[in-house]
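Can you keep this structure in mind? I'll have questions shortly.
Here the complex is missing one protein chain, while the rest keep their positions.
Chain IDs A, B and C follow the sequence of writing; residue 1 opens each chain.
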Amino acid sequence: MSRTIAILTGGGDCPGLNAVIRAVVRSAILQHGWRVIGIEDGFDGLVGTPRWRELTLDAVRGILPRGGTILGTSNRGNPLAYPVKTEKGVVLTDVSAQVVANFRALGADALIAVGGDGTLKIARRLQDLGMPMVGVPKTIDNDLRSTDVTFGYHTAVEVVTEALDRLHTTAESHHRAMVVEVMGRDAGWIALESGLAGSADVILVPEIPFDLAAVCASIENRRQSGSRFSIIVVAEGAYPLAGGKVVQATAAENLGVERLGGIGTFVSREIGTKLDIETRVVVLGHVQRGGSPVPFDRILGTRFGVHAVELIAQTRYGRMVALRGRAVVDVEISAAVDALNRIDPGGELIRTAEALGICVGR
Amino acid sequence: MSRTIAILTGGGDCPGLNAVIRAVVRSAILQHGWRVIGIEDGFDGLVGTPRWRELTLDAVRGILPRGGTILGTSNRGNPLAYPVKTEKGVVLTDVSAQVVANFRALGADALIAVGGDGTLKIARRLQDLGMPMVGVPKTIDNDLRSTDVTFGYHTAVEVVTEALDRLHTTAESHHRAMVVEVMGRDAGWIALESGLAGSADVILVPEIPFDLAAVCASIENRRQSGSRFSIIVVAEGAYPLAGGKVVQATAAENLGVERLGGIGTFVSREIGTKLDIETRVVVLGHVQRGGSPVPFDRILGTRFGVHAVELIAQTRYGRMVALRGRAVVDVEISAAVDALNRIDPGGELIRTAEALGICVGR
Amino acid sequence: MSRTIAILTGGGDCPGLNAVIRAVVRSAILQHGWRVIGIEDGFDGLVGTPRWRELTLDAVRGILPRGGTILGTSNRGNPLAYPVKTEKGVVLTDVSAQVVANFRALGADALIAVGGDGTLKIARRLQDLGMPMVGVPKTIDNDLRSTDVTFGYHTAVEVVTEALDRLHTTAESHHRAMVVEVMGRDAGWIALESGLAGSADVILVPEIPFDLAAVCASIENRRQSGSRFSIIVVAEGAYPLAGGKVVQATAAENLGVERLGGIGTFVSREIGTKLDIETRVVVLGHVQRGGSPVPFDRILGTRFGVHAVELIAQTRYGRMVALRGRAVVDVEISAAVDALNRIDPGGELIRTAEALGICVGR
Partner (left out) sequence: MSRTIAILTGGGDCPGLNAVIRAVVRSAILQHGWRVIGIEDGFDGLVGTPRWRELTLDAVRGILPRGGTILGTSNRGNPLAYPVKTEKGVVLTDVSAQVVANFRALGADALIAVGGDGTLKIARRLQDLGMPMVGVPKTIDNDLRSTDVTFGYHTAVEVVTEALDRLHTTAESHHRAMVVEVMGRDAGWIALESGLAGSADVILVPEIPFDLAAVCASIENRRQSGSRFSIIVVAEGAYPLAGGKVVQATAAENLGVERLGGIGTFVSREIGTKLDIETRVVVLGHVQRGGSPVPFDRILGTRFGVHAVELIAQTRYGRMVALRGRAVVDVEISAAVDALNRIDPGGELIRTAEALGICVGR
């Protein structure tokens, strides 16, 4: 049975998106003889006048090693709360009925939505409205619980680890404390794993509110045993204990975290002041999100894409592909959202870090 | 209780060995206050006059990002069949009693042996002789069944994928068939995964004896649809069907495979002859075994090292550390050897490759 | 004639310093049979109690591919204005006599000083005081006029170019303006060359005070021709024209440049405000200074090191090694300092950038 399927990519950039698109197109065309339509700029492309293009084999040629997404992703995004200009100003409106109508007009049998928690929530809602959806999870931060890991994350860890390797030699030559702020608002996986891979001395993650005194003591400790430099990796969502209690996000801002340009700058300043040590801060920012994916992410994106097409072939809608151990499986989209994958403060990875003498902020 | 533990690395080079050594030394010293001894050149360092050195924190400083092993590995190796010069020439002799005696003389409480199937077999034998052993699995080829994966493998896949990325542009500019021979004598994981990541058109692995006619047909097919180049990845242990039947290893040699310098050269020549297409062959060789490990391998080696020390702390000897899903676990060394991890010709990865239009030789 | 020579590294970190040290040690020992002493932490190691170590062949083994300097560099630095604690507080004092005395006590015949303009000025002064000096130029910014280029610069350009490659895919997927602030206080070479290599759309350098209106017009222009993203590379020393006139450094600070965390942030905010476009800023910072040098820098550092030893063999003191075209030559140290190498606003490189449609801020 010949079909037409559609695909879109939503949310932040993530290396491996093109691998998914390519795998969907190739397996849909070569294995099933289907037609594939690419929706542009995430769900935005289904609001107002639809924006889409035909995805042929030629259209996806050579894109596997490339970062980003050839389909673009949305700036405005959420059709459940879409900014619509009215006489009373911009009002957030649910335009999902319009999305469904636009989708139907395309004549497509199913839509593959590649994205993070936000995108998957929209997918769930559209599925409830009768649109045949398949989800592919995407998160650079590795913060989705329904899949062991997803594409993009290992590339981000590699980018950060390479930066740490570079900073090591400078920190060592100059006897400095180098603070590196990395991505991870709710979950500190990138900080933890790249810190382990890049020989960090201190790793601060959102899951363990940090005690500044403990951090300073560990750096001072290193100094007294002859190591005159330290590498401190801080997830952007990490925050300090104050007076032994956890400081709330707003309170952290009161401490000047935001005003100074992020938690990295805050940590750098505090360490510099308390220890009379030269400090530098590096905020890696969007470099972590872009560029050619590492092989792991290319392969996982490819497997996810092929499995998503498989689900459509079996008319199993409302499912999301996922990785469990070595196997690609699928789960209910509705079960996949709202389930955050956070570091266990007492788990094996944190204990490994501490066994090596790394300070995790406590 | 203060202890002395020893560690050695055996078998072929593998990125991540230094991560294991560093983790063992740091966690043994910092967490337990133990002393660590490094045996040089694998089990060789326990034959004849023992060769070892003290492993202090300083001795392992800065080695995490470095390939190879600071302890060296063995050229002659196996103490169960050790080449001993006698009047009758070199005789392979079991010198394990000598190894045990030398180890006892060191005053060490346990020995961590990092290595592949061969090293683990020796470890099992020594454990049977009463030496307290802990195993850490190592294989660049990913061919051990007792662990989901081990360090070194992902680095090899990255090296091959980078080479494929480079070769792609040249193949495309010149309309050539490029044959790339990669490691993998018994298991084709490196060929399969780097082929998936590097957009290979043909992937030949030892698990699927290949039909040369099918390979040529797929290249010809590409040519007729306008793609005037092809990338063919061949595992060193791949071999052709002949006349519809599987050619045994010896027969493959009769086909001229060995004489011409490997299966890559054979495939290149056959394709060139049958299709009148310009072909080139690249044999990546030992480049796949060396150099700085990717973050994944640094982290896994580190976790394995810490877990090995943990096993000694719990006096759980005869065990080997392993990865299962996201967890580091341990298994009996005796159960770990002789169990090969090979690609399932009908499994998800092969089906993914075929869904993308990749020819796997059938 | 057997000699003892000394070497130190001063100023900021720079990939290739270890290549110089290794080449000096190897050629001094292997070719001349001399002894080599390494002064620690720049000229600091010759103030107070001298800090130095023997540099044997073993001491420099394996350091060629490593960033940083095994000798450390100075935090306090300048012996011509050295911070000395007195009753009246810290007073900057000329301690060069002490440096000379300490050097003489070492019994060394000559000192090779590797460093930038600051280090070379000290070397000139010490040479005037009778210390036999040889200079090796070092600047990550490529801002020394007496040598065509020096080591470290090409590594920095590669680090920035890789970051631009990564940011491109994200900017493109998200339709954003990405502002990347790179090193270059007085000279914009890193911005210009990495901008050319990394397909930047706007390149702002200290040599051409930029017209914000021209920058915005060029981005708007791209947008109207269908390119919904832009990459803007800004040297840290770049600054805006205001009202058609050049704003002095202090005035630039009045514009809020410093307060907001650098010129990159300023440019990002201004563009975002004026064009109603989403912008992001990345400040690459010290990542540009560290890590393994590219081959060019390893080779140039090596050639410089060998030539420096050659100068000592010929008792030609007060000279600095330099690159001219393909040749390693030498010049008077005194002629080398205070001569800044800046981009010619009307030169070939800027004209090349403009021919490609890159906006250079005018």
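Going forward, a residue touches a chain if its C-beta (ideal position, glycine included) is under 8 Å from a C-beta of that chain, and two chains touch if they have at least 3 such contacts.
Computed from a prediction, not measured in an experiment: that's the story for all the values here.
Enquirer: Which chains here touch the chain that is missing from view?
Expert: When the entire complex is considered, the left-out chain reaches B, C.
Enquirer: Of the listed residues C:V100, C:A197 or C:A242, which contacts the missing chain in the full complex?
Expert: C:A197
Enquirer: For the chain left out of this view, which of B:S27, B:T73, B:S199 or B:N341 touches it?
Expert: Missing-chain contact among the listed residues: B:T73.
Enquirer: Please pick, from C:E158, C:E207, C:E270 or C:D330, the residue that touches the omitted chain in the full complex.
Expert: Hidden-chain contact among the options goes to C:E158.
Enquirer: Which chain C residues would touch the chain omitted from the figure, given the whole complex?
Expert: Chain C touches the chain not shown through residues 23, 26-27, 30-31, 62, 64-65, 148, 154, 157-158, 161, 165, 193-194, 196-199, 292, 294-296, 298-299, 302-303, 306, 309, 324-328, 348-349, 351-352, 354-357.
Enquirer: In terms of residues, what is the contact footprint of the unshown chain on chain B?
Expert: Touching the chain left out of view, chain B contributes residues 9, 12-13, 15, 17, 66-69, 72-73, 75, 159, 162-163, 165-175, 178, 261, 278, 280-287, 289-292.
FYI, only the chains that are shown with their structure count from here on.
Enquirer: Spell out the chains that contact chain A while also contacting chain B.
Expert: Chains touching both chain A and chain B: none.
Enquirer: I'd like the most central chain, judged by C-alpha centroids against the all-protein C-alpha centroid.
Expert: Smallest offset from the overall C-alpha mean is found for A.
Enquirer: Suppose each chain is reduced to the average of its Cα coordinates; what separation in Å results between chain A and chain B?
Expert: About 31 Å separates the centre of chain A from that of chain B.
Enquirer: Suppose each chain is reduced to the average of its Cα coordinates; what separation in Å results between chain B and chain C?
Expert: Roughly 42 Å, centre to centre.
Enquirer: Pull out every residue in chain B that's touching 2 or more other chains.
Expert: As it turns out, chain B has no residue touching two or more other chains.
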